[in-house]
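Take this structure first; my questions come after.
Of the protein chains in this complex, one is absent; all others appear in place.
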Amino acid sequence: MKLTIKTPEAMEAFGRRLSRSLEPGDLVLLSGELGAGKTTMTRGIGVGLEAIGTIQSPTFVLARTHRTKNGPKLVHVDAYRLTSAIELDDLDIDFANSIVVVEWPRNFLDDSFENWVLIEIDRSSQEDVRELVVTGHGPRWQEVQFDLGN
Amino acid sequence: MILAIDTSAGTSAAVFDGTKQLSFVNFDDRFGHAENIGLAIQGAFSKAGITPAELTLVAVGRGPAPYTGLRVGVAAGIAMATALGIPACGVITLNAVARKHPVGRILVVADAKRKELFIAGFQDGEQVIPPSVATHQELEDYSSFRQVPGECDASVIGEYLIWAKAQNLDLTDTSALYLRSPDVTPSAGKRVTG
Partner (left out) sequence: MEIRELQAADLPELMKIETDLFTSEAWKENSFRSEIEGRFTDYFGAFDGELIGYAGLHSVPASFSSDIQTLAVGAAHQSKGLGRTLARKLIAKAFALGSEAVFLEVRADNQSAISLYSSLGFKQIDIRKNYYQDSAIDALVMRLALNQPIVLGIESSCDETGIGIVKGNRLLANALHSSMDEHAKFGGVVPEVAARAHLEALQPTIVQALKDANLSMNQIDAIAVANGPGLAGALMVGIGAAKALALAHNKPIYAVNHLVGHVGADVLENGTVSLPTIALLVSGGHTSLLLVRDLLDDVELLGETIDDAAGEAFDKVARVLGLPYPGGPQIDKLAETGNPKAIRFPRGLSLPKDMEAHRFDFSFSGLKTAVARHVEKAVDNGLELSKADVAASFREAVVDVLLTKAINACEAHGVKKLLLGGGVVANARLRQVAKIRCDEAGIELRIPRFSLCTDNGAMIASIGAQLMMAGRPPSNLGFGAESTLEVTKVQTL
């Protein structure tokens, strides 16, 4: 599905609404250029999941794991600096029990993953406007209707 | 007196006196290695009724295994050995497990995540396939081998160590064993498009 987001607040709100559809084992891939709003959306997801700890860019640390008030862990990954499969292994993410959000997924995705949601964010035109394309891959997302609104 | 540590699966520690195992403490949790490592080692000491000063050697499992957890055991083992001024040895988990099956053609198989497996093949105790990564398909090439689960712990590590020392094998490498080759290429500096 496609939609247009007009402000950073709306981006965060989108993330909150998205989080309602997420379960442990889910993988969300955020693709977009610098400044597209990936961390902003993740912040919204974090709010929706009641994550503990501020959602901050994981570029430096590679991954930040947040406990949530009553639910699965939220793992926030920035794969931009991952240069090898070894480093991915090193992160040792507890996929089964976590909701994993990955920025710059190009270095992250391989055939071992069966299900994921890919959100492509384009910040082409005016200042704050973003165009989103949301696609679910794999049997997990076949029947899911995203309650995402606009 | 040997302290064996392994965090390739759960978190475990064992104390051996010569060839005799005096204690074994194991935590099954696959994710609590940092939490459990101190308790495992401390438990192994007290169950064996020994003080750390009596140790002469530390053995650590080098994997292959999920690395975040594996490194906890290796770090603990190296630190313990350094603090006591005694040597540390590294044991490859697949080899250690194989030791328990010294007869026949066996393939030790462990989960490598990402839909792959760590394998090592042995014929009557001799290694014929070195530790490597394989897909499920590739496993079919080894149908002549009897598959053995590669789950390891400190007890298995310790027993292997005792045997290996008697064979004068070189176990001085305590680094975590990485079998995957770096296969993801780093991206070139991308132009931020408008």
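Going by the order they are written in, the chains are A and B; count residues from 1 in each one.
The rule is simple: contacts are C-beta pairs under 8 Å (C-beta built on N, C-alpha and C of every residue); 3 or more make two chains touch, one makes a residue touch a chain.
Worth saying up front: this structure is predicted, and the values here are computed from it rather than measured.
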| item | value |
| --- | --- |
| Chains in view that touch the one left out, judged over the entire complex | A, B |
| Per the touch definition above, residue among B:Val72, B:Leu94 or B:Val148 touching the missing chain | B:Val72 |
| Given B:Asp17, B:Glu35 or B:Asp124, the one touching the chain that is not displayed | B:Glu35 |
| Hidden partner interface residues of chain A, rising order | 33-35, 39-40, 43, 52-57, 59-67, 81-84, 86-87, 90-92, 123 |
| Positions on chain B where the hidden chain makes contact | 7, 32-39, 41-42, 45, 51-52, 67-69, 71-85, 174-176, 178, 182, 189-190, 192-194 |
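Throughout what follows, only the chains that are shown with their structure count from here on.
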| item | value |
| --- | --- |
| Residues of chain A touching chain B in the complex | 33-35, 80, 82-86, 88-92, 94, 106-107, 110-112, 124 |
| Chain A partner contacts - residues on chain B that touch it in the complex | 31, 66-69, 113-116, 178, 180-187, 190, 192-194 |
